[in-house]
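Yeah, one chain of the complex is gone here, protein chain that is, but the others are all in their spots.
Right, subunit A next:
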Amino acid sequence: MDRVKVKLLFFAKSREIVGKKEADFEFASCTTSVSILEKLIEEYPELSVIAENVVLSLNEEYLELDNQELTLQAGDELAIIPPISGG
């Protein structure tokens, strides 16, 4: 299966947990958003505590969590966005 390198962008709590803002990550090019999240948690198990409290976006568009087929391109940006509550 084709694999593509995607850029992960971590925000807020996910940035704190992972300890970095960005990372490159390889996914199967043909996948689903649910599978993407699973792979993310596999790679960064510490993220599991907030897995249900994040918005995911692909190339700055909201990524619905479902099992619909999704094609990733090399260089795509996947953002992990937990809410910030401070002010």
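Heads up, the rule we're going with is that a contact is a pair of C-beta atoms (placed from the backbone, for glycine too) under 8 Å apart; a residue touches a chain by one contact, two chains touch by 3 or more; residues count from 1.
Rule of thumb we're sticking to: contacts and distances are computed from a predicted model.
**Q** Among "DNA methyltransferase 1-associated protein", "Ubiquitin carboxyl-terminal hydrolase", "3'-5'-exoribonuclease" or "Adenylyltransferase and sulfurtransferase MOCS3 homolog", go ahead and choose the protein name stored in UniProt for the chain not displayed.
**A** "Adenylyltransferase and sulfurtransferase MOCS3 homolog"
**Q** Just one of A:Asp2, A:Glu16 or A:Glu38 touches the chain that is missing; which is it?
**A** A:Glu16
**Q** Suppose we count only contacts with the excluded chain; which residues of subunit A make the list?
**A** The missing chain touches subunit A at positions 9, 11-13, 15-16, 21, 49-50, 52-53, 55, 57, 60-62, 64, 79, 81-87.
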